[in-house]
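Would you mind keeping the following structure in view while I ask a few things?
The other protein chains are all here in position, but one chain of the complex has been omitted.
Chain IDs A and B follow the sequence of writing; residue 1 opens each chain.
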Amino acid sequence: MDKPTRRRFLEVLGAGSVAAATSSPLLNALAQGMPSTSTEFFLFIHAQGGWDITVSLDPRNARNDIVMPASTDSIDPSGLMYWTDGPVRDGLTSFSMVRPAGCNIPFGPAIGLMAESRRFERMCVINGIAMNTVSHPDGVAFSTTGRHLAGGRAAAPSVDTVLASVFGTRQLFPTVSVRFPSQFVGPGLDPKALPLRVDNIASVSRSLTRSDRYVDAATRTAVNTALATEAHEIAARSYFPAAYASLEQQLGALERIHSDARLSSLFSLPALRANPAYAQLFTPQRVGPMGPTPVTSPYTFESNNLYNAAFAVESFKLNLSRCVSFSTTSFDTHFANYEDHPQHQQELFNMLAGIIDALSAADHPTLAGRKLIDHTHIMVLSDFCRTPQINVAGGRDHYPNNSAVIISPKFRGNRVTGSSDPGQLLPNATRTFADGMRAITPADVLATFLSAFDIDPRRYMRDGDVMMDIRR
Amino acid sequence: MKTLQWTAISLCVSLSMACHEEPRANTEAGVADGGVVVDVPQPPPPDGGSAQPLETMPGHENLVQDTTPKRGPRMLAVESYLRSYMALFGGLAPLAVQTQIRSRSTSLFDSWNDYVAALGLPDYRFDIDRNTQMSALMLATLERTGIALCDAAVLRELDPAMPPAMASRTVFAFDLPAGSTPLTRDAFATRFDVLHRTFLGYPASLAPSTRVDRFYELYRTQSTRYEGAMATTAFRVRSNAGWASVCYGLVRHPEFQLY
Partner (left out) sequence: MTRRISRLATLAALTVMAAAPAVFAQRSLDEYRFFRSLSIDLQGRIPTRAELTAFEQPSFNAEAWIDARLPMGPAAERMRVVYMDRLRLALSTVVTVNPLGTILRRIPVTRANGTVEWVYFRRGQRREDPAIDGSMCFTPRELGVQYPTNGDVPATSACNTPRPITDAMLNERTVLVRPWWLYRDYRAATPSQRYDAATWQTLVPGYQPVDGLLTDQAGAPVMAVRVCREEAGVATTGRPFVRTVAVPPAETGCNRRLVGVPNTNTDAMALVAANQRPLCSTQTGFNLSTECGCGPGLERCLPGAAVNNLVAGNMLQGELRRPLGQDAPLESTGLNPSNGALLWWSEEATHFLDAIFRDDRDIRDLLRARDTVINGPLAHFYRHGQQQSCCTTNHLKFDYNQPVNLFDPTNVPSAILQHDVDRWTPVANRGPLASGLLTMPIFLSKYGTRRARAHILYQAFLCKEFIAPNVALMPSNEPNLARRTGCSGCHATLEPMSAFYTRVSESDWTYLPAANFPLDNARCRTATPMASMPSGCAPFYDPSFTTAARSWMRGIYDLTAAQPNANAGPAGLANYIVAQPEFAGCVVDNIAESLLGRELTSEDTPLRTQLTTTLRSSNFRPRAMVRQLILSDAYRRANNLSSTAWREGGAR
């Protein structure tokens, strides 16, 4: 057995590897049969609580069977950039569809700034996703892992964890999950890809703060060295060594974290807010014939998540994180709070537009002359959608249909795939999969996403077929 | 000989109370390599396939069979960590602990609300589940809170010119000889045993043979650094930084966080 030494600790530190200093990432990758792509970044946004797609991605503005469109009676359209009075029926005024010039996607009025500056050209909208559930935990699990819960627990890893495991193990933070339902479950995942689950970005900075009043950094490093060696020795004597091996590796990561001066601004909300690169994100503007004008409706629901969005872009720019995931505030509007639901969705899409703009301006950290937007892949998903009917309390309940948005240079933009039936908003069987003609499922969406990066979905997913036609 | 990792390994990096790890086939070499799994082919059954006593098999005459149930470690629940923390502060309530630490230095500690989420406390209000898997952030937070606890304990029990009575000391329940020269290994060991029992719950004599030496080395080098003014410290007795280091190592030890 190796004599525990600081030299060994630094070897572990340098390689960031669980196994041994001689197991290089390249050898790892060869052993796994995976190409070691490490120029791509991933952002996942969870529209928490179930979103009403009838006002955005799968719009309905006319009464049909059980479909009751949003109207001036059920929602407050005053803050919606794209609300234009539309069909009137039964005394209610609905909205006009939003169809920017050159856009192949019919949008609802909540689409916000994504309808402008041709940002829609990057959008691959997937409608008619069959959820087969209306339970929040189960819908979340199905959307993010491709499998329903089993015994109340996730049965597969979430997509961000998979990507971090394949591509992110050399980053300081392979995946950062801000209240996102990340899952580290199942075999074949690199332990370094364990999601860094945080409640909010700012709390990270407080956990990382250190005082030199009584001891200095050298002492703390010496302690971590000793602890890493202790963990290594315990692992060597353990029947289940993984926990201690993981501790050893994480102690190494901790040292890297402490030694990286860039982190103080990365996790600082004031620093992110003050960064001019994100001015547009925090204060969105519309570009018109007279030049840019501020969006009149300020952020109400997603103001805190703007920091998460800025953090994501910044961490990509610094090449510190491969995946960042966060959840929005809740869209679960069963009651009269549905009145503000479209406004809330508009904020989500405005934030998405701000992210796109920030990525478009940001240089890629390792590819000279390239912009991050060409190497960042975004997915927006939700638990499920909401009922086409408006309930007695003035809201919409859960419904087993869904939509998702992918913004990625590896996916064909400005298009919609999948659909739902006009009268009951249920998923249509729109294509033939290996198991026959059926509707799209979250597993298909995730499998397709993984396949775009040359990941064999079957390594991590039991279900799901690849929809090649939506990929470039 | 180091070998490549095999992805067939069903390793689950989990300290979860609810995650069951698949036990791996074990060999001496596999264990030492810390991650290699090699299937041990079973010897063919004797003629007729009938069972025979284990001890009649060559090489197994004196081999004790391990029939104990195996279980991966559990992570100390954040509530238990907090209660243990409070107990090490003499039973003070969390806010009182926070106040006491910050009275020494506001840079040592922020507030409990800043840390509990990172430590894995569930938040039922937002349906955030209990985090039962150790992460770098959790380690960082444990380092932050552990340093605060130890520094406060040193300041309270070792550093004063008139240290408190032994009965009231919750951490450093031992006296130090006059002078600030690092202790000998034996003198250190008896005092380390007190800390080992305090944090890890058993005598240092039952710990792996390398532990005392490793922590003595930590104590000795750090005491020397600060005593010799190679580093600055606000401790009145500069060499107490050595004891602080030992405390950091024990409050953050894998055997403290896992059980």
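Everything below uses one rule, namely that a residue touches a chain if its C-beta (ideal position, glycine included) is under 8 Å from a C-beta of that chain, and two chains touch if they have at least 3 such contacts.
Here the structure is a predicted model, which means the values were calculated and not measured.
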item: Given B:Leu183, B:Ala207, B:Ala231 or B:Cys247, the one touching the chain that is not displayed; value: B:Ala207
item: Option touching the unshown chain, where B:Leu76, B:Leu142, B:Leu158 or B:Leu183 are the choices; value: B:Leu76
item: Chain not shown, touching residues in chain A; value: 65, 130, 132-133, 135, 138, 148-152, 237-240, 329-330, 334-335, 392, 397, 400, 421, 423-424, 426-427, 429, 438-439
item: Chain B residues that touch the omitted chain in the full complex; value: 16-21, 26, 28, 31, 55, 61-66, 68-74, 76-80, 82-84, 86-87, 93-95, 111-113, 116, 121-127, 129-130, 173, 194, 197-203, 206-209, 256, 259
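As a working rule, only the chains that are shown with their structure count from here on.
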item: Computed distance of Cα centres, chain B from chain A, in Å; value: 35
item: Complex contacts: residues of chain A adjacent to chain B; value: 1, 4, 18-20, 22-23, 27-28, 31-32, 136-137, 153, 173, 179, 184, 187-189, 191, 194-200, 203-204, 206-216, 218-220, 222-224, 226-227, 229-237, 239-247, 250-251, 253-254, 257
item: Complex contacts: residues of chain B adjacent to chain A; value: 2, 4-7, 9-15, 18, 21, 23, 26, 31-35, 70-73, 105, 107-108, 110, 114-115, 117-118, 123, 126-128, 131, 133-137, 139-141, 143-144, 147, 151, 154, 208, 210-211, 214-215, 217-218, 221-222, 225-226, 231-235, 241, 244-245, 248-249, 252-255, 257-258
